[in-house]
Every structure is written in structure tokens, then in C-alpha cells.
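Our next item is chain A:
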Amino acid sequence: MADSDCVVIMGSNMAENHPVAFRWPMKAKVERGAKLIHVDPRFTRTSAMCDLYAPIRAGSDIAFLGGLVNYVLNSERWNSDPFFRTWVATYTNAATLISERFQDTEDLDGVFSGLMDYTGDVKEWPFNGFLGEYRNETWQYTGGGAEATGWTADTQRSGEQAVGTDRGEKKQPGKEALAKKAGAKGPPFDQLVRTLVPPPPERDDTLKDPRCVYQIVRRHFSRYTPEMVEQATGCPRETFLRIAETILENSGPERTTSFAYAVAWTQHTNGPQIIGCAALLQLLLGNFGRPGAGILALRGHASIQGSTDIPTLYHSIHGYMPHPSAMKDDDHESLAAWLAAETQATGFWSRTPAFMVSYLKSMYGGAATPENDFGYDWHPKIIGDHSHMAMFVAMNEGRVRGMFCIGQNPATSLNAKLERAAMRKLEWLVVKDNWIHETATFWKNAPEVKSGEVRPADIGTEVFFFPSSQVAEYDGSFTNTQRLLQWHFKAADPPGDCRTDPWFTWHLGLRLKKLYAGSKLARDQGFLNLVWNYASEDPADQRLGEPSMPKMLKEINGYYSADPARHIASANDLRDDGSTACASWIYCGVFPAPDDNRSAARQPDPPGVAGAQLGWGWAWPANRRIMYNRASADPQGRPWSERKQWVWWDEGKKRWVGLDTPDFPLDKPPTDKAKPGATGMDALPGTAAFIMKSDGVAWLYVPQGLVDGPLPVHYEPAESVVRNPLYRQQSSPVYKYWKVSGNPLASIGDPAFPYVITTYRLTEHYLAGAMSRWNPWLTALQPELFVELSPELAREKGIGNTDWVIVSSPRARVRAKALVTRRMRPLRINGQTVHQVGMPFHWGWEGLVTGDATNEMSALVGDPNVSIHEGKAFVCNVQKA
Partner candidate 1 sequence: MIDAPSSTWFTAGPEWHWLIVAYFFFGGLAGGCYLLAALIDLLGRERDRPLARVGYLTVLPCAALGGLALIFDLARPDRFWHLMVEVHTWRPLLQWWTPMNMGAWMLLAFSFFAFLSALAAATEAGWLRWRGLLKLRPPGALGTVIVVIGALLGLYIASYEGMLLAFTSRPVWADTPLIGAVLALTALSMAAAYLVLFARWRGWDLPGLAALRRIDAQALMVALVALAALVVSLGGAAQALLSPLNLAMLAGVLAIGYAAPLALRFTDGWPRGRSVATAAVLALAGGFLVRMLIVFSPYGAHA
Partner candidate 2 sequence: MAEPMGFFTDTTVCIGCKACEVACKQWNQLPAAEGGQNTLSGDSYDNTRRLDGINWRHVRFVEQFDEARTEGRWLMMSDVCKHCVQAGCLEVCPTNAIIRTEFDTVVIQSDVCNGCKACIGACPFGVIEMNPVSKTAQKCTLCYDRLQAGLEPACSKACPTDSIHFGPIKELRQRAEQRVAQLHAGGEKRAFLYGADEKMLGGLNAFFLLVDRPEVYHLPPDPQLPSRNMPMAGLFSVLGALAAAVIALVNFRRRIE
């Protein structure tokens, strides 16, 4: 970001919630004169730092971004500067032709072709929550690309639906059968991968064919005019146009614009589509793979990035590989079937067999052999949506017996009363945290207990509390938002019985292994064969019973099965024959030798020398700081400009060189042609910068991987005070909603809940407050729950500054103090005045300062791709208390 000429912060309050990272846009602004832009429902501390601020209605992001796309496509500059045309034609799928059967939202007034009722739940797990679903065969490339597989973000493909259920579509041959046909029972799997190679999609390089992606995108966004943007978002037309001009001015061969977002883009019923829309815009502007460009997901503090790389996600295993699923019938029946289903034969993902087998070897070690599919059958399999919301709905139905709650505080989380009701159905609950927070005391101090509605004596849940070490009390690594691993060193012993999370998990595993020892049951074999050798040789660890963190990092990095002391230096060295073990292929190389922990490297570039700080920490993959950086050079391999040079082809050395680790086969020349029928990178030309894609190009139009459409569409939030100004379809037809008691939704424009509410965090607190409400230095800075509202609304409701008010949603009522401020403003939407209020969600009943939990009001409703809730836009009422 420090290299950006323009930074658009949207869906994020970066200055407040990522203040340390915010030093980089500020550096760009102060040192390079970069323009900072903030688009947000509230004027925040981020807005205060920006050159341009656009107020928008919460949940109208795609209307705004779609407006930008439309503006760019119709601008003179974009249509006349050859840079854009070349970039888009070479590095995106703009020229690819889409099936004639595809029908856009333009044709169907807000929905895509293939929409149908959802019938995918099975009786073992009827908690997937889909309202509807799309059959995406009409969305595909022409020329047979429909067979391409292995899309990592595909919730559908990762097993929430039973593939075998015949709903009228042509039944695809099972992957098991496919694998058998390829003769792939065990390694090597090369032949299997070769059978998966799709025929190349049809293209029209003139971009004139009405079925090409470029033309579809143009048509799709034609209704997102500046006037429509103003109507839908409330952002004044002039402000929108100034922002559009600024972004366009700061894109091109000499200049780059970056986008930064956080959970204010994700926490919607169409979050991934918002991000996709920004990606589409950035692709059109050539702002990817280049310094100061891209879309930066601002991940949470500490190691949220790390917790998706080494995932706490239910639907993926390490390194963004799909989780084996029991719902995929024969698709995931065996390792070969899984590989057939999930390997993308062309592009870098063709190495999936090596990654998967190495992963299984890291799990089961010597017990994993070619004969037993490397223990594939021992691996747990999912049976549906096991995300937070689905799990709590299941828990409320009595389907979950116990829960380990580590680093979470669900008692003040989404539709909190419902979550507490669910926890009352648990037999046991383990809370492991730094402080005794609301989830640990929900059975005695929750509002419904205090009010007498629920008696602790009637709650059967046995609650255990384990005190946790703080981060400075143990060694370990953080993976930050830049995918940068940085080792942190222990500074002091933890007090008393406080122990690390790895300590807890390791000992739990050891005890369970002991418990199951000698079992002959098939289901226990995975547990018994699990590699669990983390005993530390360090006396400081031994004294506390702590496991060895370097040993864990080693397992993640990978080692040779025959010589476990030898670490693997690069993911290119991973094999599909069991000779290598590696928990997470993307982290391969962080610990290339026993005495070389690269995440602990602390060698900055010399001042004044251009570089990528490759000696500071280690970024996955392969210590690469900008992904897809092949795109920082033109099709011939030359930097687009001197100012923005990053990685380029050195004709003399016949290699890709530059300031960063090139994200391309080092010796593959830019002039290289695709080899028909080949696998991996050989199947792609020397211009295929987007090496993780099967066709080597970035996708403006997304035929696979998203369950709610190949293009972004402005949908209203599940709860909205207005009708969708763009389409007859009000909200996403396929979002997730759990229709259970206590989780009602307001109807469109419900007069009982006339205001838009958005929820957020403050710099001064940490998430639900469990970590910050005990620290008097922090609580004094933001002591009380408040609701921010405009003076206009306050006047209308007779509310004075710091008055107590009641804020209510269809789910709950909470009490807060009014913070009346002109930073909030009424908007004109479709000719109607819309008031927005905002509330932080840091409070609960434990800690030095207490207050109602804002999340009592939110609903179990969310996105169909990633099952995240819609906490950033719903409806409420505000009354003086």
C-alpha cells in the first residue's frame, strides 16, 4: 500500500481497526501524495484521514462498485489507453465465450439462469440454511471447461450438498469411476491428472462477440449509472464521480490504485460478491500483481490469516484444499476419487496430488501408505455446513453434545440469546481464554438468568474454564494480513495454571490416544495413527508441559519421510508418492532447514533501496510478497513502466527476475505457447500470470466457485428499509437463513424498524471485549456502549447527547447511550429519507465495564458461499429510554 497512488478503503474502518497497518496508506499519502478514499456509512477516523469520503447506505456496496465498473467501461481514458485493453485481454477472461444458455440478471430481472429450490439437506444434518440454489451449468465457458474442478472457495463443491441427489440434471459420471478409468488406484497420479485436462475454452480476442465475458460484463453493469448509484447508495452523484475519476486517473502503466476491505464487505448476505465486484473493477484497471495495486483483505489482529491457512474453517483443509466430504458420494469415496474431483489439471493446482498426499503423510506418518490410500479413509469428513451459525442451530436442536470454545465469545455473539439457549443444550462446554468471559458465565450471569426467565439449576451444561497464556508468554508465529509469517518469542512465563492453546490440544490428544489405545474399531484407527510427537526438548517448555512450537512449524513446513530430520525447502519438492510429509504446502519453505526458521528473519532492506523486504519474515507462498506478480510485466515480459517495475523477464539470463520472488515458473519465457493436452503450467502460455487459475487468467466472470452467481449483483440486505432500486429481485435468492424460533426477520420497510443499523468495532476495544474490558487503561477510553446517530434523527426522536436509548431489532432490545454526531447523516434513497445508526459490539456483562451486547439484535442470516452472518446491515428502531 505504501507504493499506491490511490487507496480506496471500503468495507473497512482501517484507521480504527487496523491502526498499525494503516501506517502504510498514510505513508503513501504523506510521502507520495497518494489519494486516500473512504466509502462508508459512517464518517470514521478513517474518513478523517482521507482526501475523499463518500457516505453510502449500509449494504449498498455493489451498487457503488458496479457504478465504478460502469463508469470505467464508458470512460474515454479506459477506451483509448492501450494499457487497459492489453491488460484485460491478456490477463483476464474477458475474451472467453460463455454458454449460449446463460441468462443474466438483465434478462431475468435480478436472477441468473439455473435458479431452483434448495433440496440438498439430508436428515443427518438439516442445517445448511440455503433459501435456494443455482445449477451453474449454463454459466460455463463454451468448449468444455465445465469439467474444470478444484475451486477452493466453492462451498457447494466442498460438500454441503449431496451430489447424488438427482434433481433432473444430467448426472455426471462419478469421480470414483473416472479415477478407475484412469487406472489410478495409487501413486503416481500423473495419468489421472492428464485425464482431467479440459479442452481449451473458445475465445474472441476482438472482444466483440456478445457472448464474450467483456460484452456480458458491459451489459450487466450498464444500469449502474451515477444516477442509480445516488439513488441506491445515497452518495451524492458529484462525490461518486470525483471518486471514479480519481481511481481512473491513478490507474494505468505509471500509477496503481489499491483497495482495502475488511469484514464490512464480508458480513453481508452477498459478501464475496462485493469483493468480487471490486476485483472485477481492479482487473479492468490493470491493478493486480503490481506494486501498490490489488485488493487487500485486512485480516483480523494476530493470526486470522494464519487460521485460514492452517484452517479453523470447516470446509477446507490446510493450504486451501477442499475438506473431504461424506456428502459427495463417490466423489470423495477414495483418495483417487478425491483427487479426481478436486485437482485442477491445468495451472499450478495440477500439483494437488503431491500436496494432498504430503498432507496425509503429515497426519498419519508411517501408517500412511499407498496401500491404505495414505490414511484417506481415517480422515474426518464433513456432512454439511458446520459453520458457526449452522452449528449453533444444530446445538439448539440438541444435536451437539459438547463444545470447545477457544478464543471465541458466542454468548455475546450473533442473535446472542439464541446462541445462549443453544449452549444450554450442551452436555459440556470448555472455555479456554485469557479471562472468564460471558460464555464461561452464561449459565449464571446472562440477562435471561438475571431476569429469572432461566434458572441456573435447570441448566445441565457442565462448564470448564481453562486459563490461557498471553501471546508474549510463548513462542509461535503470526501470519498477518500480508500472508507474512513472523515468529514471536516468549518474554515471560505465564502466571499460575495458564497454558497455551497448543498445550491444551496436545495434552487432550495424548490423553484421548491413551483412552483409545488398543481399540480395533475402524473409526478409531485415524486417531491412533495420528502423528502427535510434539514433545519439547527445551527445559523451559518441559517445566510447563508445553509442546515444541518449532516441531509444529516443521510439520507444517514439511520433511522427508525417509529422513524426518531433513526439512523440505520448497513446495516444488513435494511428491505424491508418500516420500514427503507436509501439513500445509503453502507454508513449505518457511523452515527449510532445522536451523533456519525464516519467519524469525529480521533483515530489512537498506533504506532508500527499492525492494520487497524479502529478508523480513517469510510470506507464503515461497516468500512472495505480491501474488500473480507476472502481471507487473507486459505480455512481452517488460515492466509496464519504470515507476511500477516489480518482476520482469531477463532475456540475457532467460529468467524471470525482479524485486520480489517471481510468481511464475522462473524459466518459462513470456513467448511460451500453451501445449495442448499438457498438464500444469505447460498447459498455459507465457502470459498466464494467474497461475492458480485453470486457464491462467483472472476471472472477470466467475463460471465456477460461487454459488450465488457468476457476476456481482446489487441485492438488498436480508432486512432493508427500501425496495431494491435496481431489480425486482429484492435480495439474493440463495442466501442462508435459519428459520427457527427467535430468529425472525423484518419485512421490507417494516414501520416498526424504520432505521438501518450497522455494527462495528472501535480502536479502543478488542472484538466482543473479552480481552479489553478487563484492562482499565482501555476501558477508560471507551467505557460505555453507545449508539451513534445524526442530530437530525435525534431531534426527530427527542434524544439528547448521552441520553439512554433503547435500540431494538426484530430479535432483541438493547440499552445504550446516544452519541449524537454529525458524522452520521441521513441519506436520500429513492426519494426517501433513510436514517442510519451505528453501534459498536464490545460489551457484555463481565469485565470492568459492562453493557448490553449489540449482537443480541443481529440475525442468523448470511452468505451462501462462506456462511458469514449479515452483521453490517440490518434494521432497527431507536427510542428514548
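Selection rule: all candidates are chains of the complex that A comes from, given by their letters.
Quick note on the criterion: contacts are C-beta pairs under 8 Å (C-beta built on N, C-alpha and C of every residue); 3 or more make two chains touch, one makes a residue touch a chain; residues count from 1.
None of the values given here were measured: they were computed from a predicted structure.
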Complex contact for chain A, selected from 1 or 2, goes to option 2
Using the touch rule from the top, collect the residues of chain A that touch candidate 2 in their complex. 15-16, 19-20, 22-23, 26, 29-30, 33, 43, 45-49, 53, 55, 762-764, 775-784, 786, 801-802, 817, 819-823, 825, 848-849
